[in-house]
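Showing chain A:
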Amino acid sequence: MIPLSHFLTVSAVLFAIGLYGVLARKNAVIVLMGIEIMMNAANLNLIAFSRFLPANRLTGQLFALFGITIAAAEVAVGLALVIAIFRMVKTIEVDRIEKLKG
Partner candidate 1 sequence: MERLDQLFVLLKKIILQFAESFLPAPLLPFLSILVSITAIAIFAPLTMMYLTWLERKVIGRMQNRFGPNRVGIYGLLQPIADGIKMLTKEDVIPLGADRVTHFLAPVAVVVPSLLLFSVLPFGRNMTAVNLDIGLLFFIAVSSIGTLAIFMGGWASRNKFSLLGAMRAFAQMISYEVPLVLSVVTVVMIVGSLSTEKIVEAQSGWGGLRWFVFTPWGFVGFMLFFICSVSEVNRTPFDIPEGESEIVAGFHTEYSGMKFALFYMAEFLGAFAYSAMAATLFLGGWQGPLLPSWLWFGLKTFCLVFTMIWLRGTFPRFRVDQLMSYAWKFLFPMGLSNILAAGIWYHTPFPLSFIFATWILLLSFIGLSRLNPTGTRLERRTYRFAE
Partner candidate 2 sequence: MELFFYLLATLTLLGALGAVLLKNLVHCALSLILFFAGIAGFYILLQAEFIAAVQILIYVGAVATLVLFAIMLTQNVIGETTLKGLGQNRWWALGISLVVITVLVRAIQHQTLPSFLPEGRVTTNEIGHTLVTTYVLPFEVISILLTGAMIGAIVVAMETKKNKQQATGDRRRT
């Protein structure tokens, strides 16, 4: 049997990797991918806890389900923004997007 702490550790490391992607990369698509990694790490936590806590098994899974839905909505809007920005300034490097006026 694998202890809960193993799952939590993996999830923590994944979260940190996602954070690194968001902070270090310049490309807007990769920033979004980093956010997705962080959200997945959080969902993994929820499911892991729901497996080990008998009272909240259903709640954990449902929250993960909601989390997945929100992540899908977020990525759709985020990528639409990336495409709109690309049309305007012809780049998606986040530190070169400095105009406030289109």
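By definition in this document, a residue touches a chain if its C-beta (ideal position, glycine included) is under 8 Å from a C-beta of that chain, and two chains touch if they have at least 3 such contacts; residues count from 1.
Criterion applied: all candidates are chains of the complex that A comes from, given by their letters.
These figures come from a predicted structure and were not determined experimentally.
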{"item": "Complex partner of chain A (touching, any copy) among 1 or 2", "value": "2"}
{"item": "For the chain A and candidate 2 complex, residues of the former touching the latter", "value": "1-10, 12-21, 23-27, 29-30, 32-34, 36-37, 40, 43-44, 47-48, 50-54, 57-58, 61-62, 64-66, 68-77, 79-84, 86-88, 92-93, 95"}
